[in-house]
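Notes to accompany the following structure.
All protein chains but one are shown at their positions in the complex.
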Amino acid sequence: MSQIGFADILWNLIMAAGWTVVLSLISFVGGGLLGIVLLFARIGKVSWLRVVVKIYTEVFQGTPLLMQLFLAFFGLGLLGIDVPPSLAAGTALILWTAAFLVEIWRGCVSAIAKGQWEASASLGMTYVEQMRHVILPQAFKISIPPTVGFSVQVVKGTALTSIIGFVEVTKAGTVLANATFQPFTVYGLVALIYFILCYPLSLSAKALERKMNVTHRH
Amino acid sequence: QANALEDISAAGKIRVAVPQDFPPFGSVGADMAPQGYDIDMAALIADKLGVDLELVPVTSANRIPYLQTKKVDLVISSMGKNAERDAVIDFSEPYAPFYNGVFAPADVEITEASDLSGKIIGVTRGSIEDLELTEVAPQDATLKRYEDNNGTISAFLSGQVEAIATGNVVAAALIERNPPKLPEMKFLIKNSPCYIGFNENQPELMAKLNSIIETAKADGDLDAISQKWLGMPLPADL
Amino acid sequence: MSYQFNFDWIATYWPVFIAGIWMTIQLIVVGGIVGIALGILCAWARSEGPKWLGFITAIYVELIRNTPFLIQLFFIFYGLPALGFRMTEVQAAMLAMVINLGAYSAEIIRAGLEATPKGQVEAGASLALSPLQTFRHVVLVPALQKIWPALCSQVVIVMLGSSVVSQIAVEDLTYAANFTQSRSFRAFEAYFVSTLIYLALAIALRFALLALGDMIFATKRRATR
Amino acid sequence: MSLIAIDALKKSYGKTEVLKGIDLHVKQGEVIALIGKSGSGKSTLLRCINGLEQINDGAISVAGEQLINDELHLRALRLKVGMIFQQFNLFPHKTAGQNVMLAQQVVKKRPKADAVAMARKMLDRVGLSDKFDSYPDQLSGGQQQRVAIARALAMEPMALLCDEVTSALDPELVAEVLQVVRDLAAEGMTLVMVTHEMAFARDVCSRVVFMHQGRIHESGPPEQVFNNPQTPELRSFIGMTG
Partner (left out) sequence: MSLIAIDALKKSYGKTEVLKGIDLHVKQGEVIALIGKSGSGKSTLLRCINGLEQINDGAISVAGEQLINDELHLRALRLKVGMIFQQFNLFPHKTAGQNVMLAQQVVKKRPKADAVAMARKMLDRVGLSDKFDSYPDQLSGGQQQRVAIARALAMEPMALLCDEVTSALDPELVAEVLQVVRDLAAEGMTLVMVTHEMAFARDVCSRVVFMHQGRIHESGPPEQVFNNPQTPELRSFIGMTG
């Protein structure tokens, strides 16, 4: 255990932050894709599917992400799947992210005025055509600011994967804090890295929201 | 029941749970790669089995679930043996010495378990120290159980606990790095050498591991590892 | 699947779970009350307070909202002692929750304050109420009423987020699960049970908070009488 | 034979019966004004004819075909009757031209070139040939409502249902929309419209239907209804709105 200097700390944290970014991207993209599928079930016409997705979102929003990580980690293993921390982390984060995105997006769909449904219906469009051409394009637009805003939660959520042993920036931080006896510096740097990752997302979410309130144009 | 040893050979790879928060058994260097007694031991086993080695960093709290859920083939993470554990997993012959005790700065007066009365002691959850100390500590001693050794040691260094229970060599490694608080051994809790853990009902694997350990003891390989990381020869009674 | 589920350990470890649930409840009660109070202060500082105070508050809010709770917790528990601030793990956990909820609720409450019609403030002023009196008696309650559901959701989120405080050895519900699995080696079952308990707590907490809101903001009920 | 035939139609929301048995037959080329107090059920009646509301009892048929509540039949029905709303309900993310083209392409599967040609023709018909590429929020209320009319016309319906198409407009914009409706009537389009513009109704309609508390209380040619109302309710209604 040789001397670990400030530069080493910083370098190791930045390398680990790469995993944080990768994990965030996986969660967000995967959660987004799953979220779209679930969204169609959530607002679709099959009532039992609607209920199932509703329960899904309630459960995943009503339990700690940490517990979901533990369960993915140890539960998937029980199914005979070999689960490295990265797979468990990805799975839990995707399921968790999807649960929130479904609800955010459902809110956007229901924010579309009833008149849009009626006008498109009276033009003879089917449910799918209404969705495809009238409702979703509008919902998509208003969903951008809250979706970007939620991405901050995803980035921060990845910190919990440290607890199941995935070596991203938080885990690297705990290891380094212990190895260097400089918790103040190390956790300060870790916080700074997260801030640098998240703050631009927060800012752009706010800016998008403001822009949308000023002009709600195409 | 599958034959784990055959599975390992077939895969050409062995997955070993090792610590990375527990010098000198397992810690990280400036490049964040694991290093230590347990890592060298894992390398030795892999070498003798003629398979590749995959190191999986674990904590004291989660290493047994890792094994049970077959995320790893072996646990080589300075794990002590007790009845509870023996009921759920199997152990090899011991491969390293381990004396765990209670450590505190010089100005804290503790000489035996009863002196822990009213004190706050940090320990790593699920470790042998945790299990043993839970038995012997007086009622009014407060045990703070941390998730991993990082937590325990950080809590000690930042003064959140007055004393910690850990291995003597761990404390020694700590002292070597010249921390702000110097731990000194107050009393020995238990002599509890380290064993390799693996899933139950694997006689072939157990036999193979034991023979590798025997050989390593005999031909000095293990002694070399001990010299390298513990700075002392392998005790004869191991 | 060869794994056999086994819940025998509950017989031995249920007291640990009870203690853990109780700790989690204590954390969220203290964190919730003090956190919302801090949120109100910060919301006031940002919308009506002196400029410099608003600025500092803005930095605080953004720092907290853009870093993980776990890091805030580590920073407080392991980092602050290096500067000479030491506290027990429970105090550290409560402080972290207060700081976290304070920042989020500040933003939520501020939205409520900004939605208050200007006429309300002017009516207060023209009755010779000082700005602080106007805030306290005229603006605050309707603003809180407006954003109460959002605030409730945030409190539930913070309660669920508190599951990481076991990392610093706070003996909460997650600690109970961790402790149990490290003794009984029944990881999946222990986490499964505690997840269910969290779900129940979350539902109960939301229900209780909404009911509390109906009680505090009695006007709503009477209006629909 | 009637183009639109409504018989003993009943409609309730929950426990409150909003339409209490409506009989109304509309012949090809007729222009009908529905008048009546707020809440009398005028909008509900139109919405039932367009299949936007499920009916509880009675029957509606359009061009001889019965209204049945499944997607296929509804679609067929809606191809026969277009509807214009008080709130325009243009699609805000599409230009005027795209608004008119969308259903043609999606529902009628017209090739794009044909849809464009039809959209141009219809926008021209409502006097907005230069607004093809404007988005709804770049248009005045009156222009938006005319686009909505063009959009309905592009589907070549046999009848148009209009629900207070000028109520959401500033007074100075009402005339331009009414002129379009007047032209449609003159060209022989079958129209059923809810309106509060009594002068317009008197001028343009072939028949005025007065609704009261979910029933057709009185109906007849405009001269009779306006100059010689038979019931006290209609008298009071006409007096009220002047």
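Observations, loosely collected:
Should a chain be cited, it is by its letter among A, B, C and D, assigned in written order, with residues numbered from 1 in that chain.
Basically, contacts are C-beta pairs under 8 Å (C-beta built on N, C-alpha and C of every residue); 3 or more make two chains touch, one makes a residue touch a chain.
None of these values were measured; they are calculated from a predicted model.
Touch, as defined at the top, links the missing chain to these shown chains in the whole complex: C.
Here the missing chain is touched by one residue of C:Val29, C:Ala115 or C:Val141, and it is C:Val141.
Listed by residue number, the positions of subunit C touching the unshown chain are 117, 119-120, 122-123, 125-131, 133, 137-138, 141-142, 145, 217, 219, 222-223.
One rule holds in what follows: only the chains that are shown with their structure count from here on.
Remark: subunit C and subunit D have CA centroids separated by 53 Å (rounded to whole angstrom). One finds 37 Å separating the Cα centroids of subunit A and subunit B. In subunit D, there is no position where the chain touches two or more neighbouring chains simultaneously. Residue positions 78-79, 82, 167, 187-188 of subunit C each touch two or more of the other chains.
In terms of inter-chain touching, the protein chains here follow a pattern that is not a line, ring, star or complete graph. In this structure, the chains touch in the following pairs: A-B, A-C, A-D, B-C.
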